[in-house]
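Every protein chain of the complex appears in place save one, which is left out.
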Amino acid sequence: MKSSIVKAVGVASILTLAAGGLTACSSDTTSGGSAGGDGKVKEIEVWTWAAGYDESAKIFNDTHDDIKIKYTQIEPGNKGGYDKIRNSITAGNAPCIAQVGFETLPSFVAEGNVVDVTESAGKDKDLYAPAGWAGVNVGGKTYGAPQDQGPMVLFYNKTVFEANGVAVPTTWAEYQAAGEKLKAAGIKLTGTYEDYDYSGFAWQAGAPWYEIKDGAWSITPDSPANLEVADYWQGLIDADVIGAGIWSDDWAAGLGDGSIATIVGAAWFAGILKDSAAASSGDWAVAELPQWKAGDARTGNVGGSLSAVLKGCDDPEAAWTVANWISTDPASVDELVKGGGVYPASVAGLESELLATGDDYFGGQVISDVFKTASGQVNEDWAWGPGVSTLVGTLGTGMKQAYAKEGGATVATALTGAREATVSELKQQGIAVNE
Amino acid sequence: MTTSLTSAAPPPVETKRAATTPPKRPRSRTSRYAIWFVGPFVVLFVGMYVAPILFAIYKSMFRIQRDALGLGGTQEIFDPLFNYAYALGDSTFIESIGRVLLFGVVQVPVMLGLALGIALLIDSASARAKGFFRLSSFAPYAVPTVVSALMWSFLYSPTNNPFNQLLGLFGLDINFLSQDFALWAVANVVTWGWTGYNMIIIYAALQGVPGEVLEAAKLDGASPWRTAWSIKIPLVRPAILLTTIFSIIGSAQLYNEPFVLKQSTGAIDASYTPIMAAQASLQSANYPYAAAQSVLLAVGVAVLSVLFFRLTSRRSS
Partner (left out) sequence: MTTSTAPVRAEKTAGNRQRRKRTDAKGSQGSTGGLRGDSIETTATSRIAVTAVLALTAVYFLFPLWWLFVAATKDAGYTFAGSPLWFSNFDLFGNIGDLFAYKDGIFAVWMANSALYSIVGAGLGTLIAVSTGYALAKYEFRGKGVLFGVVLGAVLIPKVLFTLPLFLMFSATGIVNTYLAVLLPSIVSPFGVYLGRIFAASSVPDEVIEAARLDGASEGRIFFGVSLKMMAPALVTIFLFQFVEIWNNFLLPSQVLISENLRPVTVGLVSWNALVQAGQIERHMVIIGAFVAVVPLIVAFLSLQRFWRSGLAAGAIK
C-alpha cells in the first residue's frame, strides 16, 4: 500500500512540477513575510475583515521604510474568513498576520496555527486594556496584539421608548416588562441572538461555557447557571417580544423604521446600527447592560479580536512590530475607529479624540463613555476553549430553531445540542473532556 | 449521455469493423500511435483522479491527537480504522446521509418525471412553439447552481417573496425555509436547475425514435397516450436510465444549493449533506476525518450506482 501511495504522490508531483512554468506566471500572492524588492524591505501581509485597515496600512507604509504592509480584506471569520486563513496555512502561503476573534484563538492554538510571540510582546503589555490583553493570551502565551474589544451595552431607540412611555431598563426583569409594553404597540423588543451574540449573556451572568477541571475540559453551556439565562430568553421568545433574525434584511429594516426597539450587544454594534438603520439617525441611545440583580455592575463581552501572528511567518518579531503598531498608533487607531467603528483595545486607542466627541447618530451622546464604563465591568471568569466553531455553529442552528419555535426546540435544547457536538469533537481529537 | 442509446443497440460501425478488417495489421500500426492520443488524458487522470483517491485513503488512516487540553498543537497518529469507526457512530454524518437518501428518493423521480413529461409533450404532435418551450425549460441550466440558489434564497425569504404574496390571497403563509420545508426548498432549486438538462437528453433520444414505428402505431389506432407509454418511453429507456444515474450522483454530491441557502435559515446546519459534513470536519482542521468521510461517500455512491445498473440491466435482459 505504502509504496503505491508514494508512487502516486510522486507521479502527481512530477505532474505539478511539469506544469510549474504556468504556475510561476499566474501566482499573484507572495507568501507572508517574504522579503520583497531590494531584499532589505520586509513585507508583512495582513488579512482582516474589519474595515479601516487599508487606510491604516497606507499610513504605516508612508511612515516606515524597513517594513511594508500588504493588506487584503477577507470575509468575516465565521462567514468563510477562518476557512480561508486555515486553508492558506495548510497551503503554506499564509499571511504573517490575520484578524482572529478572541473566541477562536484557542482553536487556532489547538490546531497549531498561530505563533507564540510572548518574547517580543511582553514589553508592550501595558499599552493595552486588561480585557484586551486577556483575549490574546492562551495558556500563558501571547499570540498577537489585541485589536478591539466588545463590552456589552444596551442600544435602544429613545424616540420609540419615549413615545411609548418606556423607561430605560436597568434589570433584565425591567427589560422584559418593557418588551410587554412595546408589544402592545406592535413593536418588537429586539431581534434574535443566535451564536456569539448569545454567548455574551452567559458571560455577563458568570455562567462559563469552558472550564478546566482536573487537567481536562468541562464543556458547560447547559450548566444550571446557563439554564437560568436560557429560561429568561425562552421567556422572551414565549412572550412573543422578539422580532426578526439578527443580520437579516428584516432586522435592519426593523431597526430603521422603529419596529425593533433595542439591540443588546457589544460596543461594535454602533457601527452596524449606523449602516443598517441610517434612517433612524438621532433616535438611538446607549445605556449600560441590564443587570440580573438591581445594583450590580457586570457585563459580558462579545467579539473582540486580535492581529494574530500565523504559523509560517518567517519573521514573528517584525510581525509583532506591525501588529502592535496597528493597534496602538493613534493615527492608525483613528482609521480603525472611523472605518469599522471598532472599540479599541489599546490604551492609546481608548484615548482617541474620535471617541471623546458626541455622536450625532446617537443624538449627540458620547457613547464611548458608556463603553469605557462597560469595559471595566466585563466579567473576568470567562475563557474560551478548543472546538468553539463547532459549539457556536451548532448553537446557532439550534437557536434559530428555538426562535422559530420549531420541532420543540428551546434555548435549553440548543445549548445541550451544542455541548454534545463539542464534546464529541474534542474526544475524537484525543482531548480530555469531563462528562 | 444522449449517446447512451448506443448501449441499447451496439454501434453498427464497430461491429462492421470487427467483421471486415483483419485485426492484426492495424493493431501493430495504431498501437504505436495510441500513446499520443491517450497519453495526456492518462497522465492527467492519474494526477487528478487516481492520486487524490489514494492520497485520501492514506490520509484517512491517521488519527488527530492533541494533548489533554488541546492547546499544544496537533499530532497525526497512524490508526487505520479509527476515523471509519468514528464516522459510523457519528450521528450528524449518518443523519446527513439519510437526509440525502430521502432527498434522492423523492427529488430524482419527480425531476425525471417532469423532464420526461415535458419532453413527451414537446415531442407530441399537438405541441406548438416547441422551440420556445424547449429553451425555456433549458434556460435554468445556464445558471450556475450557486447563483440559482442565491436567487431562490431571495424568493424564499419570508417577507419579500412573491409566492407568499400570491398565497396570501388564499390566506396561506408558508415559510419555505422552515424545518419542515427546507429539504424540499433545496429539492426545488435542484429540480428547477436540472429538469431542462434531463429533458433535452430525453428529448434528443425521442427525436431518434423512427418515424415508421410511430406511423405504424397510428395506423393500428393507438392513442397518443398509448403511443407515448408503450412505444416512445420504452425506446428512450437508455436515456432515462442514464439521466437517473447522473441524478443519483448529483444527489450524492449535493452541496452548493444547501450551502448557499444555509445563510438564510437555521433549518440547514453545517453538516446538512455528507459533503457539507466533510467540509465541516475540514473547518475544525481535522483533515484525516474529512478524508475518511470522502472515502466512505465515494464507496457508497459507487455501490449504489453499480446496484442500480445491475437491477436495471437484469430487468431489461
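In order of appearance the chains are A and B, and numbering begins at 1 in each one.
Note that a residue touches a chain if its C-beta (ideal position, glycine included) is under 8 Å from a C-beta of that chain, and two chains touch if they have at least 3 such contacts.
Computed from a prediction, not measured in an experiment: that's the story for all the values here.
Asker: Identify the residue among B:Ile64, B:Ile118, B:Ala182 or B:Ile240 that touches the chain left out of the display.
Answerer: B:Ile118
Asker: Quick one: which of B:Leu69, B:Ala87, B:Met111 or B:Ile200 touches the chain that's been left out?
Answerer: B:Ile200
Asker: Taking the entire complex into account, which one of B:Val38, B:Leu102 or B:Leu167 touches the absent chain?
Answerer: The missing chain is touched by B:Val38.
Asker: Which one touches the absent chain: B:Ala129, B:Leu167 or B:Leu311?
Answerer: B:Ala129
Asker: What residue numbers in subunit A mark contact with the hidden partner chain?
Answerer: 9, 12-13, 15-17, 19, 22-23, 26-29, 49, 51, 72, 75-76, 79-80, 84, 87-88, 90-93, 247, 249, 252, 272, 275-276
Asker: Hey, which subunit B residues sit against the chain that's not shown?
Answerer: Residues 1-3, 5-6, 11, 13-14, 16-17, 21, 23, 26-27, 30-31, 33-38, 40-42, 44-45, 47-49, 51-53, 55-56, 59, 114, 118, 121-133, 135-148, 150-152, 154-155, 160-162, 165, 192, 195-196, 200-201, 204-205, 207-212, 214-215, 218, 224, 239, 245, 249, 252-253, 255-256, 259-260, 263, 275, 278-279, 282, 287, 290-291, 294, 297-298, 301-302, 305-306 of subunit B touch the chain absent from view.
In this text, only the chains that are shown with their structure count from here on.
Asker: Considering the complex alone, what residue numbers of subunit B touch subunit A?
Answerer: Counting only subunit B, the residues touching subunit A are 43-44, 46-47, 50-51, 54-55, 57-58, 63-71, 73-74, 86, 90, 92, 157-160, 175, 178-180, 265-267, 269-270, 280, 282-287, 289.
Asker: In their shared complex, at which residues does subunit A touch subunit B?
Answerer: Contact set of subunit A toward subunit B: 1, 4-5, 8-9, 11-12, 15-16, 82-83, 86, 90, 106-107, 109-113, 138-139, 194, 212, 215-217, 249-250, 385-387, 389-390, 393-394, 396-401, 403-404, 406-407, 421, 424-426, 428-432.
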